[in-house]
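Pasting a structure here, questions to come.
Taken from a larger complex, these chains appear in their original positions, while the remainder are omitted.
The letters A and B name the chains in turn, as written, and every chain counts its residues from 1.
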């Protein structure tokens, strides 16, 4: 694979020096859906030393329209996204170091996987996780690159501790109702533009071209051919819980006990058992058999139908109940199955 | 006169990409109130206003000639 980076080292701001820096870099990518697919592929092709991919989901048919690492076989096999992603990335470049985290990312997990990171990349689909990334980034003093997309619009911006206000300054209160890709759709070119801007900022940071980094938040709409860029320095909140003088990083504090959540726009309730409780795929199989339910076991999870809801139990005990938006019903079902 | 730009969802809601307003000077908060009244469902609580390519605070004053953009937050990915 001689000269595989020649077109990138010919690009003068990167050159041989930047390429060597890339080789030693580690980026943590949180989310491996549309943005995460695109960003991780770009960085792996660019020659980055190591990527960590974290995602809690598996590939479904409706992902294929915009999630470039996955194919029909991945969707048919319900392969976890990080597993399918690693397979494709490995065929693209054998000598890249890839660490996968098949889990719901919370504070402790994010802090642990980011310890030796040079950069965090946001490829999540919700504001809660972005506040988590924001807190981890400021606590560990690592930049993170915001990117988001919905419909034909997208945004991108590099948040840099010590340089820029933080995401919490910009969005102190989370929107109660919010358009998501699952409610108003999304087109692939919008994903690609957001991801490309994130990848470009990542390449700048990781090759030492920090002065080239964007200083205005980009918002674009590729269908209506509009875009706006605006600086955010006036949004700095001196009392910010993340980037103020007395930070508490509230998003990082792990919740204890069983956690229930309605996954944004997914028609899915997620249940993460208390740390003390060891629930595995084998338990799911046992329960499904006891109740005479049909089930399907993959190397990563067991799928079964309980009370007409499709359930996915991962080996770390995380349970997804699809077709359900009501947390109380989810809680009831969980307890009826696993006590 | 100030110029205001609408993006994404707001473009569909208002049915236009931009318009001119003869209301300056006014604060960002007043502009958002005006938008919510004029276009029910605007959702002013979570929308940012950029004035001349800088995100502005609620209390900032918009002057005649300023160019404003309403920017909705984007969370998908």
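By definition in this document, a residue touches a chain if its C-beta (ideal position, glycine included) is under 8 Å from a C-beta of that chain, and two chains touch if they have at least 3 such contacts.
The model shown is predicted, which means the values in this text are computed figures rather than measured ones.
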Subunit stoichiometry in the structure file as a whole: A x2, B x2
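By our rule, only the chains that are shown with their structure count from here on.
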Whole-Å separation of chain centres (CA-atom averages), subunit A against subunit B: 30
Interfacial residue positions of subunit B with respect to subunit A in the complex: 5, 7-9, 11, 17, 43, 45-46, 48, 50, 53-57, 60, 69, 71-77
Partner subunit B, residues of subunit A touching it in the complex: 31, 33-36, 122-127, 130, 147-155, 170-171, 173, 175-181, 184, 186, 194, 216-217, 219, 221, 224, 226, 228-235, 264
